[in-house]
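With one protein chain withheld, the remaining protein chains of the complex are depicted in position.
What follows is chain A.
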Amino acid sequence: MIRFILLQNRQGKTRLAKYYIPLEESEKHKVEYEVHRLVVNRDPKFTNFVEFRTHKVIYRRYAGLFFSLCVDITDNELAYLEGIHLFVEILDHFFSNVCELDLVFNFHKVYLILDEFILAGEFQETSKKAIIERMGELEKQE
């Protein structure tokens, strides 16, 4: 299962953090700091997987942003790696050509999208169309 999802830029600023395991505030900030240090200096030619404490971080870099998923050691790495890409495609579609600033100013929307995509640390919906349509429904209610 996914333990947490982080979206961080190269400087380590968190743009989104979602935890599916109970952590205290200070622990969350510590995790964010450690994961950033872990992935930021890795060579692009390296694997997208890196061990983190007793788990594994699956990460992918898009321009200056790192998307990191922390999953169980036994989980299927590539499935989560492509899960990250699917999430990016959904964001890209929603914000039509997403950039970091979209995510900064609309961080609350990003949380909403994520809640339609992942729940309880598992994939809930893998159809881009279904998620985008759902977001349309929710926007109408605002």
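By definition in this document, a residue touches a chain if its C-beta (ideal position, glycine included) is under 8 Å from a C-beta of that chain, and two chains touch if they have at least 3 such contacts; residues count from 1.
Heads up, the rule we're going with is that contacts and distances are computed from a predicted model.
> Which one, "AP-2 complex subunit alpha", "N-lysine methyltransferase kmt5a", "AAA+ ATPase domain-containing protein" or "Trafficking protein particle complex subunit 8", is the UniProt name for the chain you do not see?
"AP-2 complex subunit alpha"
> For the chain not shown, which residue from A:R10, A:R37 or A:H85 touches it across the whole complex?
A:H85
> Tell me which stretches of chain A touch the chain missing from the display.
1, 13-20, 22-26, 29, 32-33, 42-43, 45-51, 54-55, 72-79, 81-83, 85-86, 95, 99, 101-102, 104-108, 111-112, 115, 119-130, 134, 138, 141-142
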